[in-house]
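Yeah, one chain of the complex is gone here, protein chain that is, but the others are all in their spots.
We call the chains A and B, going by the order they appear; numbering starts again at 1 in every chain.
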Amino acid sequence: MTEFILFAVVGALAVIAAVAMLLTSNAVHAALYLVATMLCIAFLFLLLNAPFLAMIQITVYAGAIMVLFLFVIMLLGSEQGESQTSSEPQRRFRWFVPLALVLAMALLFGVGLAVTTASQDQSTFQTPPSGNVQLRLVNAALGVGSISLLSGDVTLVGDIAYGEGSDYFEVVPGDYEFSIVPADGEPLTGTVNLAADSTGTLVVYAQDAGLRVGYAAESLDTVDEPRSGRVVVFNAYPGSAAVSVVDYGSEFVEDDTEAIIEGLALGAASAPFAVEEGETDWSFADAADASARIIPLNGFEVERNVSSLVVVAQEVYQDGSDAGVVRPATMQFSSPARPSFGGPQAIGYALFTDYLLPFQLLALLLLAAMVGVIVLTHRQMAPIANRIGVRRRVSRPLVNVIAAQVGHDVTDDAAERIPADEAEVVGS
Amino acid sequence: MVQTDAYIVLSLVLFVLGTLGVLLRRNAILVFMSVELMLNATNLALAAFARHWGQESGHLFVFFIITVAAAEVAVGLALIVAIFRSKRSINIDELHQMEG
Partner (left out) sequence: MESYAQLVPLIILFPAVGAFINFFWGARMGEKAAATIGTFASSLSFVIALLLYAYLGGTGYQAAVVNPPLLDGWLRIPVANLEIPWQMRVDTLSVTMMLFVTGVGSLIHMYAIGYMHGDERFSRFFAYLNMFLAFMLILVTGNNLLMMFVGWEGVGLCSFLLIGFWWDKKKGVGWRNSNAARKAFIVNRIGDFGVLMAIFLTFWTFGTLDFYKPGELAVTGGHGDAHAEEGAVVEGEHSEAAPAETAAVEEAHAEGETAEFTDNSHIALDQLGIFGQVERLMEENPDHPVDFGPFTLALKDVLVLITLFMLLGVTGKSAQIPLFIWLPDAMAGPTPVSALIHAATMVTAGVYMMVRSNVFFHEAEFTSLVVALVGTATALIAGFIALGQWDIKRVLAYSTVSQLGFMVAAVGVGAYGAALFHVVTHAFFKALLFLGSGSVIHGVEHGHHHAHEHGHGGHGHDDHGHKEEFDPQDMRNMGGLRSRMPLTYITYVIGTLALAGIFPFAGFWSKDEILADAWLAGALDNNLGGFIAIGGLLVAAGFTAFYMWRQVVMVFHGAPRTAAAEHASESSPLMVIPLLILAFFSIFIGFINTPGNVLGLDGIFGAHRFTDWLGQTVANAHAAEFQPLIAVGALALAIAAIILAGRIYGHSKAVTADRRDPLQLRAETAPFWSLANARLYWDETYYRLFERPFNVLATFLADKLDWAFWHDYFHDGVIGKGFNGIAALLSKPVDMGIIDGAVNGLGALVRWISGGMRQVQTGYVRTYAITFLLGVVLVIIVLLLPLINTNG
């Protein structure tokens, strides 16, 4: 509610300032009114979860551009407004104002009606959609081939092989009915409740020759702790009832075993926890006996602001003398954390990855604009002494040029009557 | 949360005001400022949509527009200054030499 009031007030202020800018005759006043409008718009940016933009608006727009405007207004000395020239519109533009008003009203009402009365079926412009859920699928099911995730008849994700995970896809929050279709085997249907703005992974595993699916909630927000990443562990190992994540530490020191997570049941996921970045020396162990290691977690490195999902499951020996034997295995799925919406990190991130080229081109554009401005406004400071003559000699016909070179004096009376200010203008 | 509609309508109003300013003012600088108003209106609309869809590209586009507007204002004002120097007036109604 407060938001709406704020919006209304600020919006009205913006409109009033704009109208005032239009109606005033004083250019400086108009500039200041425009500044006011821009400040209002900056506030509205803040309401729109775009703090960075708001700051930019104030800094660049209101702070630089409008100042430039004021500079030029002062330079041209037109604070008097349009009193130099007749304020009465010329005859030929009498029809102008009505036409302009008509067109403007047409534009306003046309687009406004279109926007406000758009069809209900489409995603409305009224309510911004609630935060969508980021969801992905991970295949930890041994012996069923690749699996696909279907919602209704729509295949959301297709053909995820064993050990692979899909990318995050967005779904609408709420109860979500899905079906998992393996290449070999019976499909599995289920329902999951997805909260708004949540991120999670559906992990598919096999238990007792049947498919099971578990949901691991994640967070892709940036980690608050500095130089830390986030980790989520999922148990998809049917060999034991529950597992623990243990750090055995050094073998030379006793009682150095540290339990990171204890008692993770099959099909359950841990809550996301922050870990300092760096190599980890974890292992999976049986929850009942911490010393019975199931499988070490090798090569797992925690990176800063990266969210990782660790899954323990089973796999089959592919070759060697033990081909066909089942053994435990681990999987890791990492995804970088997402900066918060509207923040500088998000914008910076996008600028330097997806939109790098336009960014650079804009830089060049600014450079060109700078040069252009200097060229345009550069006032020639050359002495005027021979300027008129030089100018005249250049503009005379060639014959005269030659004659002059030969020695005739063919200075034209007409040419000497160039008015002083024009000559100055020509030279400038 | 304020509906996106409102932001759009507000942006529209500001845009139309800016259009009127462009059409009706005779001072070149004021015309220019109206153009800036129009740009701001579009920035507002873009930011609203960015929030609506939850994507940062809207913000980025605003960023770009602001940049371009800065460049454009610089060049435009330089032009106005140059014109003023030659004609001693920035009444756009007096600038009709390139007529057919």
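Note that contacts are C-beta pairs under 8 Å (C-beta built on N, C-alpha and C of every residue); 3 or more make two chains touch, one makes a residue touch a chain.
As the structure is a computational prediction, the values presented were derived from the model and not from experiment.
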Contact with the hidden chain (one of A:V28, A:L70, A:L107 or A:V316): A:L107
Among A:F4, A:F71 or A:F96, residue touching the chain not depicted: A:F96
Which of these, B:Q3, B:T19, B:N43 or B:T67, touches the one chain of the complex that we don't see? B:T19
Give me the chain B residues in contact with the hidden chain, please. 19, 22-23, 31, 92-93, 95-100
On chain A, residues whose C-beta touches the chain left out of the figure: 92-93, 96, 99-100, 103-104, 106-107, 110-111, 113-114, 116-120
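The definition used in the following text is that only the chains that are shown with their structure count from here on.
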Whole-angstrom distance, CA centroid of chain A to CA centroid of chain B, is 23
Touch list for chain A against partner chain B, complex: 3-4, 7, 11, 14-15, 18-19, 21-22, 27, 30-31, 34, 37-38, 41, 44-45, 47-50, 52-53, 56-57, 60-61, 64-65, 68-69, 72-73, 75-76, 78, 81-82, 84-85, 87, 89-90, 93, 96-97, 100-101, 103-105, 107-108, 111-112, 115-116, 125-129, 131-132, 341-342, 346-347, 350-351, 354-355, 358, 362, 365-366, 368-370, 372-373, 376-377, 379, 425, 428
Per the touch rule, the chain B residues reaching chain A in their complex are 1-10, 12-21, 23-27, 29-30, 32-34, 36-37, 40, 43-44, 47-48, 50-54, 56-57, 59-60, 62-64, 66-75, 77-82, 84-86, 89-91, 93-94
